[in-house]
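Left out: one protein chain. Kept in place: all the others.
Chain naming follows the written order as A and B, and within any one chain the residues start at number 1.
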Amino acid sequence: MDIATLQAYGFFILTAILVAVLYGYIYHLYSDQKKGTRDYEKYSNLVLHDEISDQPVEKISKNDDIKQEA
Amino acid sequence: MENRPLEYDYTVAKLFMYNAIFVGVAGMLAGVVLAWQMAFPQFNYILGMDLAEYTNFGRLRAIHTDSVIYGFVLSAVWSAWYYIGQRVLKVSMAESKFLMFIGKAHFWIYMAASVVIVIGLQLGITSSKEYSEFEWPIDLGIVVVWVLWGISIFGLIGIRREKTLYISIWYFIATFLAVAMLHIFNNAEMPTFIISGGIGNWYHSVSMYAGTNDALVQWWFGHNAVAFVLTTPIVAMSYYFLPKESGQAVYSYKMSLLGFWGLMFVYIWAGGHHLLFSTVPDWMQTMGSVFSVVLILPSWGSAINMMLTMKGEWQQVAASPLIKFMVMATTFYMFSTLEGPIQAIKSVNALAHFTDWIIGHVHDGALGWVGFMVIGALFHMAPRMFKREIYSKSLMNTQFWIQTLGVILYFTSMWIAGITQGMMWRAYDEFGNLAYSFIDSVVALHPYYIIRAVGGTLYLIGMFMFAYNMYKTMTSSRVVEENELQNATPMGA
Partner (left out) sequence: MFHWLEKNPFFFAVAVFVVIAFAGLVEILPNFAQASRPIVGAKPYSTLELTGRLVYIKNNCNGCHSQLIRPFKSETDRYGSYSKSGEYAYDRPFLWGSKRTGPDLMRVGNYRTTDWHENHMRDPEEVVPGSIMPKYPWLFKNIADVDTAYAEQLTIKQLFAVPYNKPLPTADGSTQTVALADSLDGAHASALEEAKVVVADMKDQAVKDAVAAGKIPEIVALIAYLNRLK
């Protein structure tokens, strides 16, 4: 197989993966919101309540790490 | 100190705001002079023949483009960063002496570099690469400025109270990273003075890449400088200022996630559309063309998200000139992100490339989208920084309509000019000879160059009104209470 053929296969596979990732991601976002696992829309309040005296939407705490979040 | 409640500190944001207004007026003035020079070459000698070396089109062009992009827009972006950054992270610059120092250093080193750049370009010191004309000493200065901004971004994020980064912050981070990468690779150059052992100008350098490679790197840079200086930070502004000013939650936070990652992935690829039918390989050209068309999706995703944020609140557009600016900016964003992909289609590009249509496209994006969003953002921030209402609402309205008319005159005349030019260059007569000599196409464009210059002049007049209105707002407008500053910006008659 010459380089051009490989490029063509590579391009096709990459495109297919990207399409799958995109739709999977959209599904993930909207199903999480619908099932109530996660509320993305509340983050709009980051803008609407942004005075320094306002309560943070999600407080940062020192012993938080990624694992507990996920 | 302990007795006063903590407040956001806008010291650095104010500094950048002053500069944005000043350079906005100056850079667009240079643009208007250029426009008149193309209509009437005598304007090349406005300060007399002896000074024509410094006032002719060639010298002024880079001063216009660089001062508007890196002076006006970047200053406004940084003003917005030092404003939005504190607010959505819920942390004040006053809480960290270190970050305050970095912010000020960021501003003053940037100002020093700007002055050197303007003088250098006036003297003809240039590397010839569009929007990256600076020689190596300045390129190093730019790195310093950029690193300072980076420290400011990640420093402020590091002491934040709000756990989640808001959409605008994503776009600021993307701007920071992408421009850093682009700047370093496009300015890979060798100082000749050092390599040759001290011969010639000390500031001169030669590009590491030759010919086609140089072109490829330059337009990968050039296209994405547009992406990451004139698009992503402006999207950052629109995601903050439009919801805040209108009091509406962003229509869909999920859509903003999709728009962001889509834009990040797709934008870089599209640089190849500047090199269609050149000597770069066909597959790269096709790639540039295809991804330019795909780019419509994430761009329109963000724009539609903005538009839908106004859902059910359209009376605000009629009521507030500030909302008018932002909504019109979004409209122009949709418009120019549709026009760009059309121009990137190979058959259209064959006609449009090298013509004034491209100039028209740049300006409906720059004047319509970037200019209006920046103006809207500065109008929103000023009353909150200075605790005064906007000096005059009617002046603002007048400015809006004058500038809108200016933009329309600009891009319509450049459409006609570009397509006329393209058609004349490729026209054949009945005997199979080229129908027009080059100068015929130059003469044919004269009326459109005049219309364009008038359009640009109108926009500049609007900028003067803007500067006056802002000056009055900062100094002598009515003082307002904190509770008047929640959403819609207070405005005097």
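We adopt the following convention: a residue touches a chain if its C-beta (ideal position, glycine included) is under 8 Å from a C-beta of that chain, and two chains touch if they have at least 3 such contacts.
Computed from a predicted structure; not experimentally measured.
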*Tell me which residue among B:25, B:105, B:144 or B:157 touches the hidden chain in the full complex.*
B:157
_Can you tell me which of B:355, B:413 or B:473 touches the chain that was removed from the display?_
B:355
*For chain B, residues in touch with the removed chain*: 37-39, 41, 44-45, 49, 52-53, 56-59, 61-62, 124-130, 154, 157-158, 163-165, 170, 173-174, 177-178, 181, 185, 190, 192-193, 195-197, 199-201, 204, 206-207, 209-218, 220, 257, 261, 264-265, 267-269, 271-272, 274, 277-281, 284, 287, 350, 353-356, 358-359, 421, 425-428, 433-434, 438-439, 442-443
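As a convention for this text, only the chains that are shown with their structure count from here on.
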*Measuring from the mean C-alpha position of chain A to the mean C-alpha position of chain B, what distance in angstrom results?*
28
*Tell me, which parts of chain A touch chain B in their complex?*
7, 22, 25-26, 29-30, 33, 40-41, 43-48, 50-54, 56-60, 64
*List of chain B residues in touch with chain A within their complex*: 5-8, 87-88, 90-92, 160-164, 166-167, 239-240, 243-244, 247, 249-250, 252-254, 257-258, 261-262, 283
